[in-house]
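Some notes on the structure that comes next.
All protein chains of the complex are present and in place, except for one that has been dropped.
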Amino acid sequence: MNELGNIFKVVSFGESHGHSVGCVILGCPAGLKLNFDKIQQAVNRRKTNQQAYSSQRKESDSVEMISGIFDGMTSGAPICILIKNENAQPSDYDELKDIFRPGHADYSYYEKYGIRDHRGGGRSSIRITAPLVAAGEIANQLLLHSFKYENTTYVSQIGKVQMPELQNISNAMIEDSPLRCPHQETTKQMSTQIEQAKEQGDTLGGAISCRIKNMPPGIGEPIFGKLQAQLAHAMMSINTVKCFEYGEGKQSAIMNGSEHNDPFIYGEEKVKTITNHHGGILGGISTGMDINFRVYFKPISSIRQEQKTINTHFSEAKIQIGGRHDVCAVPRAVPIVEAYTHITLADLYLHQKLSKNL
Amino acid sequence: MNELGNIFKVVSFGESHGHSVGCVILGCPAGLKLNFDKIQQAVNRRKTNQQAYSSQRKESDSVEMISGIFDGMTSGAPICILIKNENAQPSDYDELKDIFRPGHADYSYYEKYGIRDHRGGGRSSIRITAPLVAAGEIANQLLLHSFKYENTTYVSQIGKVQMPELQNISNAMIEDSPLRCPHQETTKQMSTQIEQAKEQGDTLGGAISCRIKNMPPGIGEPIFGKLQAQLAHAMMSINTVKCFEYGEGKQSAIMNGSEHNDPFIYGEEKVKTITNHHGGILGGISTGMDINFRVYFKPISSIRQEQKTINTHFSEAKIQIGGRHDVCAVPRAVPIVEAYTHITLADLYLHQKLSKNL
Amino acid sequence: MNELGNIFKVVSFGESHGHSVGCVILGCPAGLKLNFDKIQQAVNRRKTNQQAYSSQRKESDSVEMISGIFDGMTSGAPICILIKNENAQPSDYDELKDIFRPGHADYSYYEKYGIRDHRGGGRSSIRITAPLVAAGEIANQLLLHSFKYENTTYVSQIGKVQMPELQNISNAMIEDSPLRCPHQETTKQMSTQIEQAKEQGDTLGGAISCRIKNMPPGIGEPIFGKLQAQLAHAMMSINTVKCFEYGEGKQSAIMNGSEHNDPFIYGEEKVKTITNHHGGILGGISTGMDINFRVYFKPISSIRQEQKTINTHFSEAKIQIGGRHDVCAVPRAVPIVEAYTHITLADLYLHQKLSKNL
Partner (left out) sequence: MNELGNIFKVVSFGESHGHSVGCVILGCPAGLKLNFDKIQQAVNRRKTNQQAYSSQRKESDSVEMISGIFDGMTSGAPICILIKNENAQPSDYDELKDIFRPGHADYSYYEKYGIRDHRGGGRSSIRITAPLVAAGEIANQLLLHSFKYENTTYVSQIGKVQMPELQNISNAMIEDSPLRCPHQETTKQMSTQIEQAKEQGDTLGGAISCRIKNMPPGIGEPIFGKLQAQLAHAMMSINTVKCFEYGEGKQSAIMNGSEHNDPFIYGEEKVKTITNHHGGILGGISTGMDINFRVYFKPISSIRQEQKTINTHFSEAKIQIGGRHDVCAVPRAVPIVEAYTHITLADLYLHQKLSKNL
């Protein structure tokens, strides 16, 4: 339950305000030459304090890979990744010790375990994804080594502002935007909206879109190992995600079969479909067409406005959350969506090596 | 990958036109008195030929439980469930042998395995869910034995027709509708729409909603074992499902935090929230409030209209699917959504027995 | 816990006197052409009533493969194997209903589950291995397809009679012996001893030896996936096995390092060791030298002599077991040891495909 993947498997550990957050990667094949700079860069992209509307906690998020590497390559042994918590200020959270914050996991964790680590959300903090982003970058390098894997993941909605459909999106366009939205005009509108919410002490949700190019056909497993099921599992594991859809998604419910079916054709020495309503996956298995999916986030729960709630003695209480928090977490979630996608695809890619070719 | 659940785990096997479809349940505790009639009834609800707009394949779908039962109770041993394929007509599918049907898993399975069982979709057929529905009913009986579990699952949309929000929905209301929609007026509109699609040789998608009452708080596991992640995994494993959302779902992306946060209160000797935007789950763990989620289905791919596609030699081909197929599969998917929900919850319910209470 | 293997995984189900015994094989690659006659033959070798000193239960043990096969080949889908219980005579066991038989699992199952299927041992019967032997033969065919796999498994001890060391042992020699001992003189002594035990209403234990030739180096996983650990797990899962050893085994404890170390040499275009005290495995991974191990069985518990024990009301009771039982189960265990070895090696062989060769 703290694990993502089956063959390429990542085991998560650590808490927001403990010693470290970390993970162990099992099942990464030996002999993969790693680009360590890119691993650190991936993690840096997730960091707080990247821009005005982000949380103020300052962490260097320096990635330590303490096992499984030899001569710059994966050795086949488990890869343990550690990121120390340097700027942990558990005392910031003392006033939260006895209160159940609305929208947070405080109450449900309390019911689950009987005890609760109140310091910055403990295990339920999004900070635990930092080492998973590093693991995702290793999965990315494995995929890049194996085929012409192309993944573009970007913010397509913040609050009520949605990006128009764009045909060609590059990672450069995404990085050009402080909000990781590859459309300049939309970025401006999103920024304005974030400023407004900030003034009101309020927070915003949004959406992230992901497109994968050059996926070989045949990746994904039938029944409960379907590519979309594994992706949905991974994405719905991200805090505050409330909806996952792929291909035409929710919209497909109002389409007719004659509209939605994508005819197969053969051209450029491969099988393709003329349209791509199916989103690159049929029967849970990749078709070779672009995979695309979208993930929707609720607004984050730590608002600055005073809220009513109850404390651990079940008495009424008021809470005004200070601390250091984002107005909108969606841009920072881009590297997380990417990382979980890389891990899911690397895992299913390795599975496929065992499906035939005796 | 053919398995659902971890402790209460169901292993699926069988093909649409082989000897049988079946499954094995592992991890069901001993001593559960089973109601076998209800198991057969659950499976019957999924059967074809229930109404005019359903497929014409006639199967008795008689459930055989060939292990794991002693004196009418679960014995703690694996429970193997078999449902024979009696009306399999593999020759119906001879003309499909060399063709890749649009929207179907024909091509992706072929790429995956190098070979393909073309007979009625083989392993990718929705028929493989029949024994899983039986397994789901056993999970249901386990949950009902454990607490006042209430699950209402119903069709809330077919094509463009959507049901209005209803406060109180009973399983009787759902069963009263031939389309499993608890709103009479909507049912009529849906029926009209299905008739139209049928005339056009076309097919329809739709949506299923699920509400769970009386869920104890504390169920679900952190990180990758989140209740919504496990539910999404299960639901996205159902053929033709393209979207999963819970709580406010996709809509939550345009809400502010101050709107979306549900204040905790204490009343009637338990912790509740005033509103329930969160959909009964916080931090991946149940809060005790009603759980609700929705699942969206694309229109099924077997349309009667002639379609262009290619054959296994990659040459252009035309296809007109005869055989026995539904216009809209959504009503028949209700017992599948239920069953997968029961299994997921039973599994997580058993997990919770090990979280504390040393 | 009802599963053997990780990638090539076999899930067991069924009871001795229920409808069937069976299993499901997950993870067998697609495209393996199966020899079905050999599968049935493997199962037949395990059957009762093969010779005077075997149990009298008559079963045809006809293997049905009800899924996962298409055109005589594995399709990549789960393979369900069923063997019906035709000669089940549950009433034979009525008098055992309320008694805890010495040496049997009656009492420990009762404590575990609160209920007990007393009919022929239910789930604890050795009969549940019949379909696993079929699964093992599929694993065998997978290994034979992949390399020049040679496995000779034979009875090397019955009671106090031990076979001398033999250099060359063929499967023909093993099958020539009614006791599956490749040494004629020893077979005679073993037979005499079995006759004596039979006259006394007593039972005998013994040992089985297994040698594997042509194993490629590199098979087995470090730490808890060691080849010897997986083999030991599989072998100790066989009813009545009390000891597992490989290489020099127990004897190695009294050897010096200078005696036990096997020097590496290079010859015939491969790395070898001059001696093979290590038994073909170093660090949990195959070296390419012959793998050899031995498994020791206690005498079976169903003796014909009257025994004292207690009943389920904890009162003293006497028991005289009638029914149809072996004097010595070791010869019949040969196909089981083989099958579990095949499954373990096929699983680890597939694992190795993912260790390197990115």
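Points to keep in mind about this one:
The first chain written gets the first letter, and so on, giving A, B and C; residue counts start at 1 in each chain.
Just so it is clear, a residue touches a chain if its C-beta (ideal position, glycine included) is under 8 Å from a C-beta of that chain, and two chains touch if they have at least 3 such contacts.
Worth saying up front: this structure is predicted, and the values here are computed from it rather than measured.
Residue in contact with the omitted chain (choice from A:L4, A:V24, A:V63 or A:L354): A:V24.
Residues of chain A in touch with the missing chain: 1-3, 11-15, 18-22, 24, 26, 30-31, 64, 66-71, 73, 75-80, 82, 112-115, 117, 122-123.
Taking the whole complex into account, chain B touches the unshown chain at residues 7, 27, 29-32, 76-77, 142, 145-146, 222, 350, 353-358.
Residues of chain C that touch the chain left out of the display are 1-4, 6, 12, 100, 102-105, 107-109, 111-114, 123-124, 128, 157, 159-160, 197, 200-207, 217-226, 228-237, 239, 241-250, 252-266, 271, 273, 277-279, 281-288, 296-303, 305, 307-310, 314-316, 351-352, 355-357.
Simple rule for what comes next: only the chains that are shown with their structure count from here on.
Note: centroid distance chain A to chain B, computed from Cα atoms, is 26 Å. Shared contact sites, meaning residues of chain B that touch two or more other chains, fall at 1-3, 12, 112-114, 123.
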